[in-house]
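Missing here: one protein chain of the complex. Every other protein chain is in place.
After this line comes chain A, so read on.
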Amino acid sequence: MISLAGRDILHGWGKFVLTGVGLGLLIGVTLSMAGVYRGMIDDAQALLDNSGADLWVVQKDTLGPYAEPSSLNQDTERPIRAMAGVDRAAGVTYLTMQIAHEGKDVRVMVVGAEVAEPGEPGQPPHLIAGRRIVQGHYEAVGDVKTGFAIDDEVTVRRNTYRIVGLTSRMVSSGGDPMLFLSLKDAQEAQFEKDADAIVRQRARNASSPLLNPPGNPAVAEAVNAAQASSTNVNAVLVTVVPGADAEEVAATIRRWQRVTVYTRAQMEEILIEKMIANSARQIGMFLVILAIVSAAIVAFIIYTMTIGKIREIAVLKLIGTCNRTIAGMILQQALGLGLIGFAVGKIAATFWAPFFPKYVLLLPADSLRGFFAVMAICALASLLAIHAALKVDPAEAIGG
């Protein structure tokens, strides 16, 4: 026994399915927008996850290394390594820059990490192709989003690096893919000036009687050498031994090393509350508006669908169909439309998500919430339609 709703759907099934698909695409856009919002937050969290650190030691009174510039001497990590509760400590540098590759500019975040042993904080935790960096110099591991392939050669500042491995989901908080170099190479890329600047600096030094005193030519050489070298890092990533309280270890480092230390929770707050807060809120606001507009459109579609059948409903009333049956038919149709719409939306969102330039994260919990929201909106919209249907005069079926 086929239901009244089913019969009505079958009567105009093409229209019904097409309406559902249209609705679905709208829902898909809303789901994608939620995915964009989640992806933005996930990018920030991925940055923290991938660094593999429990604590971030940065220049005193800065929000570094992601939100503000920070610079520390590389040997800061040595005394930290010796502190109770610290398992590993490794210097790391971050530098966002453009790299020319095959005629195009690729925006990457160059990360310098200690490569000597696997699992040092700052290294990419997993690879999807190739190998880790073995040589201390001129090898790089890139995120797959950079578009680089294994054995590609990329030029960072003055040196050429060979891509030996690829990884995924290694992005900066802004979504720029990462390029991992050995720490020394990255320091060179970050702190060493280009040849022109060095030559100009030398000339400047030579013309200064203070830096190039007549009668003591060794001073100028010493000044040039001092200006050309740098062994700084942007932050020291620290992991704590299992069971140790990160907050306590952070307090000890803060107290005795006189540097600023952030725990994971604080770093997350800096990234999410301070760095991406505005853009995330922007997307969030748009998501709210989109959800309201989608809900309104769904409601209108169901309402107009019912109004379009008002003459048939009048006939049903005329032949004595009870109100419950009519209401049930409208509700079932609305929920059916919602189901089709949700399914199409979810599928569409999943299929077009990978084509977004930045990460789109479709959480199952979001989908579930979206499902219930769609069903609730459909039910509410059908109430309006039912109200209109029940008010209809059976005489309209024969009159006009």
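The rule is simple: a residue touches a chain if its C-beta (ideal position, glycine included) is under 8 Å from a C-beta of that chain, and two chains touch if they have at least 3 such contacts; residues count from 1.
The rule is short, and it goes like this: contacts and distances are computed from a predicted model.
The complex appears with one chain absent; UniProt names that chain "Efflux transporter periplasmic adaptor subunit" among the candidates "ATP phosphoribosyltransferase", "Acyl-CoA dehydrogenase family protein", "Efflux transporter periplasmic adaptor subunit" or "Sulfite reductase (NADPH) hemoprotein beta-component".
Here one chain is not drawn; of A:Lys104, A:His126 or A:Lys391, the residue touching it is A:His126. From the options A:Val17, A:Met97 or A:Ile272, the residue with contact to the unseen chain in the full assembly is A:Val17. Seen from chain A, the chain kept out of the figure touches residues 2, 6, 9-10, 13, 17, 49, 87, 116-120, 125-132, 134-138, 144, 164-166, 168-169, 184, 215-217, 231, 241-242, 340, 343-344, 346-347, 350-351, 353, 361-364, 367.
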